[in-house]
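Omission of a single protein chain aside, the complex is shown with its protein chains in their original locations.
In this document, chain identifiers A, B and C correspond to the written order of the chains, with residue numbering beginning at 1 in each.
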Amino acid sequence: MDKRAMIGARIAKELKDGDYVNLGIGLPTEAVNHIPEGVHVTFQSENGIMGTGPKPAEGMEDEDMINAGGGYITALKGASFFDSALSFAIIRGGHVDVTVLGALQVDQHGNLANWIIPGKLVPGMGGAMDLVTGAKKVIVAMEHLDKKGNSKVLKQCTLPLTAKGLLSLIVTDMAVMEVTPQGLLLREVTEGFTVEDVVRATEAELVIPSHLLDKD
Amino acid sequence: MDKRAMIGARIAKELKDGDYVNLGIGLPTEAVNHIPEGVHVTFQSENGIMGTGPKPAEGMEDEDMINAGGGYITALKGASFFDSALSFAIIRGGHVDVTVLGALQVDQHGNLANWIIPGKLVPGMGGAMDLVTGAKKVIVAMEHLDKKGNSKVLKQCTLPLTAKGLLSLIVTDMAVMEVTPQGLLLREVTEGFTVEDVVRATEAELVIPSHLLDKD
Amino acid sequence: MFKQITAAEAAAMIAPHSRLAIGGFLAVGAPEGLIDAIVATGTKDLHIIVIASDWEDRGIGKLVVNHQVKSAQVSHLGTNREIQAQMNSGEVAIELVPQGTLMERVRAYGAGLGGILTPTGIGTVVEEDKQIISIEGKDFILEPAIPSDFALVRAWKADRCGNLIFRKTARNSNPIMAMAGRITIAEVDEIVECGEIDPEHVVTPGVFVNYIVVREEVKNG
Partner (left out) sequence: MFKQITAAEAAAMIAPHSRLAIGGFLAVGAPEGLIDAIVATGTKDLHIIVIASDWEDRGIGKLVVNHQVKSAQVSHLGTNREIQAQMNSGEVAIELVPQGTLMERVRAYGAGLGGILTPTGIGTVVEEDKQIISIEGKDFILEPAIPSDFALVRAWKADRCGNLIFRKTARNSNPIMAMAGRITIAEVDEIVECGEIDPEHVVTPGVFVNYIVVREEVKNG
């Protein structure tokens, strides 16, 4: 399994039967392919559908059927279409159980930055700020290091925030970290890495349970 | 024609082809029976329908088809059902051209009181405050005098207001008065009454155009 | 995903002092089976959020007659003498809210908003003790979201995915109340399979619905 698939598989384990889930574009969508058997979750796309299905077969695309990333989708039986205001009422009102988003940076205070690199890249926040604010559980899916090898898990985000202190869980190719009042709790280390590897790749302070240290 | 039918007929003349109209319960509904030929208006009922039709034939009533007064209605072709929030978005957002309401009191500042007699009768404002605030044109349909023979057209309302300064037109059994920045402009006197009769029955100051005086 | 329960099971979840957002307009579209079940439990000190207080023997009027209501946010009391009597005697505390404002305040809670600014009520007693906010020279009343613990709604049909459709003017406040409950319970005529309600025609998506009670089971409730 490649890095991205691994992250997707790990995130899929966080989804519980009956959950309503919104996956951000890019890496988070990897989770779709790894939902455990017996777990039935319903996916929302914030442009106005609950109950998205798999990509249509080639040639079966419908111009009016896209997800929030612009990719063609299908609708499952029991899906519903609605307008953007209701879609964000669902999100902001706390009716989405889990959202998974990508990140440029996260930090030990549960902050997330994923919508702007001032002066360089200004895609805008789209629906991300509402998703992080409204979803019951916010999971970040990202690679631990950026392309230059710098840690994306910081003491304090340096980029403008998407939301303040609202992250629940950070899943990277190297580790799974939970945001707690005591800081970032290291919950899992990916096979092939040591706790030391993770600590070295993490600018943030980590809280490390002893059973993980024993494992090394 | 009785008093109430006469008021209804006069109000109907204010409705223009293409208007969206909301009629309050009671006296205002009289207007329905007097829409001029060639004038097509669409009636809203704020409990959630645009395009109400006439009362159903006896035995054809549908428990789920009522207007805001609780009376059985039908739906015309091209009607739509919607929820109460959208219904009041239509009203408050200025999408209703004309609303017609009953009144306990009106005054020369364009104020309306029609929802409470403190200590005596507290029906509540229901949708009236939103209707008066939101509709493009607000017409009051009422009898000129109360049951004790006191004027309901006052210098200043003494009952708690439904809305402040938002009336356009007052139609009674005796007269038609327009709310203007200069005060209540007497536009018409009902046949059988003199200007003097109207002035005597009106506590408010009236602005009287000379052509009406000539008529006496 | 919703769980199917009986009206009695639904009523048993509702503790004293619960805040109930109940659908219906003059009892049309009211969840009568759920209301009857709450009457049967006798649970007291309820706070109700409703468009109107209905009639003594229909809709939420039955809760009032049974002295189960401690307070209400409501726009119209005109059809129910009992609630007016209980208001005058001090048994029930009433906050009269303009109907459009009531709907927006309930919707705001369901949509995660803190409140809304409305022009309705400016210059009337409704604005008393409230913050007035001026936007571009026009005054608005700041009206906070109305929280609720349970939303009790009446729909026509649900599908197994929880999607709801309503019937004619029985829709009224139901889709709005359904958005707002921490726990939303829908009373329906029947539950059909997922896919039997066209995705284009769904009014309340299943994500808002926690429990469903099928009406025929409670017809004699």
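As a convention for this text, a contact is a pair of C-beta atoms (placed from the backbone, for glycine too) under 8 Å apart; a residue touches a chain by one contact, two chains touch by 3 or more.
Note that the structure is predicted; figures quoted are calculated from it, not measured.
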Touching partners, among the displayed chains, of the absent chain:
A, B, C
Specify the residue from the set A:129, A:142 or A:186 that touches the hidden chain.
A:129
One chain is left out of this view; which of C:40, C:65 or C:116 touches it in the full complex?
C:116
Going by the contact rule already stated, which one of B:36, B:54 or B:93 would touch the omitted chain in the full complex?
B:93
Of the residues B:6, B:75, B:145 or B:159, which one touches the chain left out of the display?
B:75
Touch criterion as defined above, residue of B:23, B:50, B:125 or B:186 at the omitted chain:
B:50
I need the residue numbers on subunit B that touch the omitted chain, in ascending order.
17-18, 20, 40, 42, 44, 49-51, 75-82, 86, 88-96, 133-134
When the complex is taken as a whole, what residues of subunit C touch the one chain not shown?
104, 108, 111-119, 131, 133, 135-136, 138, 140, 142, 144-145, 165-168, 199-201
Hidden partner interface residues of subunit A, rising order:
45-49, 62-68, 70, 73, 75, 81-85, 87-89, 91-92, 122-130, 133-134, 160-165
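Simple rule for what comes next: only the chains that are shown with their structure count from here on.
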May I ask you to sort the chain touch graph into line, ring, star, complete or other?
line
Greatest Cα-centre separation from subunit A belongs to chain B
Report the chain ID whose CA centroid sits closest to the centroid of the full protein CA set.
C
Would you indicate which pair of chains has the most C-beta pairs in contact?
B-C
Per the C-alpha means, the centres of subunit A and subunit C lie apart by a whole-Å value of 35
When centres are defined as mean Cα positions, the distance from subunit B to subunit C in whole Å is 29
Approximately how many whole Å separate the CA-defined centres of subunit A and subunit B?
55
Residues of subunit A that touch at least two other chains are none
Residues of subunit C touching at least two other chains
107
